[in-house]
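Here the complex is missing one protein chain, while the rest keep their positions.
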Amino acid sequence: MSFVEQAPVLIVILPLLSAFLVNMVGLINRRYCLPFAILGIFGSFTASVITLIRIMEHGVIHYRLGGWPPPFGIEYVIDHFNGLVLVTVSFVSLLAVIFSKESIKQELPEKIPQFYTLFVLLVTGLLGMTVTGDAFNLYVLLEISALTGYALIAMGDNKALVASFNYVILGTIGASFYLLGVGHLYIMTGSLNMANLLTILPDLYSLNVIFIALLLILVGTWIKMAFFPMHGWLPNAYTYAPSAAGCLVAPLVTKVSVYIMIRIMLSVFSPLYVYSVVGLSDTIVWMAVIAILSGSILALAQTDFKKMLTYLIVAEVGYMVGGAWLASSSGLTGAILHIVNDALMTLCLFIFAGIVIYKRGGQQLQDLAGLYKKMPITMAAFTVGALSMIGVPPTAGFFSKWYLILGAIDAGKYHFMAALLVSSLVNAILFFRVIEIAYFEPKVDHHGGDSHKVAIDEAPLSMLVPLIIVALSLIVIGLYSGDIVTNIIQHSVPAGL
Amino acid sequence: MESIISDYNYWIYILLMMIGLYAMLAKNNLVKKVIGMSIFQTAIIVFYVSIGAKEHATIPIIAHGHGHGAVEAAIDVTHYANPLPHVLMLTAIVVSVGTLGVALAICLGIYRRYNSLEEDEIQEQLQ
Amino acid sequence: METITSIKPLLAVLVSLVAVIPIVASGSKPNLREAWTFLAGIIKFGLVVSMLPLVLNGSVIEYTLIEVLPGLPIQFRVDPMGMLFALVSSSLWIVTSAYSIGYMRGLDEHSQTRYFSFFAVALSATIGVAFSANLFTMYLFYEMLSLATYPLVTHHQDDEARISGRKYLSYILGTSIGLVLPAMLIIYSLTGTLDFAGQGILSIGLSKSTVTVLLLMCVFGFAKAGIMPFHAWLPAAMVAPTPVSALLHAVAVVKVGVFSIFRVITGIFGTDLLLSLNLGTVLCYIAAFTILTASLIALSQDGLKRRLAFSTIGQLSYIILGASLLSPKGQTGGLMHIAMHAFGKITLFMCAGAIFVATGKKYISEMVGIGKRMPVTMTAFLIGSLSVIGLPPTGGFISKWFLVLGTLEADQITMLVVLLGSSLLNAAYFLPVVYRAFFCTPEESLFEDKVQEAPLWCVVPLVLTAIISVGLFFFPQPFFNLARLAIQGLSGG
Partner (left out) sequence: MIWQLDLSILTLIVICAFATIMVKDLLSAAIIFGAYSFLMCLLWTEMGAVDVAFTEASVGAGVSTVLFIAAVHQTTRRVGFRKSGRGLSKAVGLVAALLTGLVLVIAEKDFPGFANPFTPASLHVSPYYITQTLHDTNVPNMVTSVLADYRGFDTMFETAVIFTAGLAVIAILRRYKKDDRCDLPDPHVISAGYPDTIIRFVARQLVPFIQLFALYVVAHGHHSPGGGFQGGVILGASFILLAISYDSRMIIGRMSEKWNILLGNIGVLIYAGIGFLCLLLGANFLDYSILSKVLPATDKIMARSHGMLGIETGVAIAVMAIVVSIYINIVSCGKYDKDE
């Protein structure tokens, strides 16, 4: 067996196997859980990186599971797009699992084995959804990630249970709509393989049923990604989840759903169909505008720091959906780049929130008071994340916003550009409010001199290191976004746009 | 007559879907919502299995007597129901029972903390 | 015109950024910490000066750091215009650092390490703006400067600082995100480039309304230039410690604003395009309005720093006016005014700070008779005032002279009147201060005999800048040559 050749399947299998190992060693001693979880995710990360490099050298990789040729068997298809998303997902999970060590000891000391098993299974589900080229296989993994997500969120406090229940109901509706959409495609074509569907469908473009299949899949993924106004489940679920779970769920679940939407748009239906044949672009971009504005405004109204972040996720989803539907190559590039950037930004902010909860025991804005003195390194990393959310160069967030706005201009959709700018300004207000609280309070003497010092009290290294890494990666990715776009994303954006 | 029957199966799945969706969104009781969810999921199963049905076809198991590799040529495709939707729906059933288990577990957790299964009463306590 | 590739511009930008590390590391040893600041300042100045001969010979130094977006690199280019600005900022940083030591220690301020660190970052950003080769790089450093100066403006961390900080950021960030960013993207979308070119990049047959909208977005978007109505942050930001006001709000921050506008007008829109669309006059009137209004408001201010702030707002618009005249002489004058005003105004700010350190007084009405107690400081103040008013024998006269010539060259008689009128107003709000400081009866004097000059660290720098202000009247060549070369480059290229 060659590791490189089998890497596509190992991306998913290594975390899957490690999930069971984590669970079993947890029966012996729960301290053994974390190393196995890290090992599994790290293996997956390595495999993802190897795969991405191979794609950049040799092009799209196909992997037949069970050796069966498509469309009879299930096939993994990895191109530049999902190669990039795979690396992002595994990288974010790796940082999140390292972060979880101390946090989970504090919040859920008794359920460590269950937590890590579910955690790794969620990662498996997300990676599996990203890597597959089969519409039904995607559904199964969607459900794995959904079930683990429900459980991880429900492990939080009392409010988390209610939030999780709403998530179960809406999440099931979303997944079922997706399945129903796939069913509509199946009844008309007899195939479940995405590439196969892409070749069969053009003959059927004139039928209503194909349009409705697209609609069902879109609504399904929109519910999963909390696209306004289908976002009802998200804020509470992510706010009250255990912080370690939040660090995994919040950055990735919505982003992978966006990936699915774009994948279905491009690889099952064609750009020609989604942008030209069905006249949905205008409507959806308007919906995205509303999503961005409502998310931003609702975020302004929050006093709970984590809840504020969750509304920002709702707004960011609007960015990506809007970008994907601008029907311009810059817009699509921006949406894809934003999947990567937003995952990292959200991770940065949620790790920060986790550290605050760990240290201060609360997540209200007022709990952040005076943090610049006490935790300068944490706050520096947070500031980078915040600037990225606002879109200040050279952080990553600026560049995806750049492409999105450029796409809006190219497509002549100036209302989308305006929404992006307004959201940037709102983000600036939101984060400078946070920074102000952390910078000013509690009150210090004006002229106390340097003798007046507050003891520095940083979080444990296992929390701090992931935060620093993700903050640095935001800058590095920002600086190299030109390379990422030309070498990776450009290959995934259809030429005709 | 035949056309009505052919529609009938699909009509029913749509009807079940609507019942389930309504229950999930409009019902106040959490267990009722969960029941709605199960109905919703079975509706999809009805849809898929209906795709696989063929008139005058038998179950998708090749009758005994067909030896190994000997008589493949004789297998008539229209003679057997389409097995693929069945396989997919086996998976879907498993998924739905998994979701059911988790949903009920959450319901129990909620009941233990709020002493109620009614959504409005829980919301009241949350505020 | 020769183009040389050299890493020096990057080093010049980075040196103060890197200096933050030793500054923070030696936070507990103030003397060592300040030594690092000086070292960085001197290296930076040295790097800038070492490039001066090349630039004066007509060469351009370029360095491309990384191509962040296709066709849109982070790129530095040292040309005469950037050189002029970099020279002013980097030389004044050294002076201000010395002054900062006197001021901050004199008042026993808290968090001095943070103060010096962000000061260094702000300088990096300033030089970055000066050396930017395209609008994108400039925007990057512009934003970096906005953020790096926030902790400086709010240094006192009290309620007043909080409110001012909010105002500062909302004006600066609001305009840059809300106006400059979209303008930049639209320009990029239209032309596919953001490079500063001699004759602009927008002469591609756009409609007048498009160009007008873009121009206004850029001019108002760079709110650091303090064009009304986006000027209110500047007086508010005066809550900062005086060295911050001195360097950042007389030199670095505000000049970054006008410099950016200057760059955009010449390098993106291009003089010819604006002339052909007759948009220069519009800008002239905007600038003229700000000049006169700010001067009038300055008259009514009692807080010395606030009066200086409004004076700055007016003077900044001189530079904008110079650029908008779209005539070689006027633009030369505008560019030179960046330098001349910087030296004059920094002297005034440092004087205000020295008075505060020595007496704790902030208001002009409290300063009657102070000239007798602090003669050196107040003499420097007089020189600074003359320079800002534009009277010989100070550098301010030279730049104003060219501005006046520019108005004639451009046939803008109204602007000539505005310039002269505002000079009178300048005189009206500065000279009484000096007069009352020196000429009063002993009974009127509000100061005891024991009031002394501020510490040496404070006084020496302001004397130095005052001397330079006078010196520039007699030897304006370095800046004049740079400005001339810059303007030649525009028409020649």
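As written, the chain order gives the labels A, B and C, with residue 1 at the start of each chain.
By definition in this document, contacts are C-beta pairs under 8 Å (C-beta built on N, C-alpha and C of every residue); 3 or more make two chains touch, one makes a residue touch a chain.
Keep in mind that this is a model prediction, so the values were computed, not measured.
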| item | value |
| --- | --- |
| For the chain not depicted, the shown chains it touches | A, B |
| Selected from A:S90, A:S103, A:T148 or A:T254 as touching the chain missing from the view | A:T148 |
| Where the missing chain touches chain B, by residue | 2-3, 5-12, 14-29, 31-32, 35-36, 38-39, 42, 45-46, 49-64, 66, 68-69, 72, 75, 77-78, 80-91, 93-95, 97-102, 104-109, 111-121 |
| Residues from chain A at the interface with the omitted partner, ascending | 1, 6, 9, 13, 16-17, 20, 23-24, 27, 63-68, 71-74, 110-111, 114-115, 117-118, 121, 124, 128, 136-137, 140-141, 143-144, 147-148, 150-152, 154-155, 161, 180, 184, 186-192, 200, 207-209, 212-213, 215-216 |
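The rule is simple: only the chains that are shown with their structure count from here on.
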| item | value |
| --- | --- |
| Identifier of the chain whose CA centre is least distant from the whole-structure CA centre | A |
| Geometric centre distance via CA averages, chain B-chain A, whole Å | 29 |
| Partner chain B, residues of chain A touching it in the complex | 136, 140, 143, 146-147, 150-151, 154, 158-159, 161-162, 164-165, 168-169, 172-173, 176, 179-180, 183, 186-187, 192 |
| Chain A-touching residues of chain B, taken from the complex the two chains share | 17, 21, 24-25, 30, 33, 37, 40-41, 44, 47-48, 51, 84-85, 88, 91-92, 95, 98-99, 102-103, 105-107, 109-110, 113-114, 122, 126 |
| Interfacial residue positions of chain C with respect to chain A in the complex | 27-28, 30, 66-70, 72-74, 107-113, 136, 139-140, 143, 147, 151, 154, 156-158, 162, 165-166, 169-170, 173-174, 177-178, 181-182, 185-186, 188-189 |
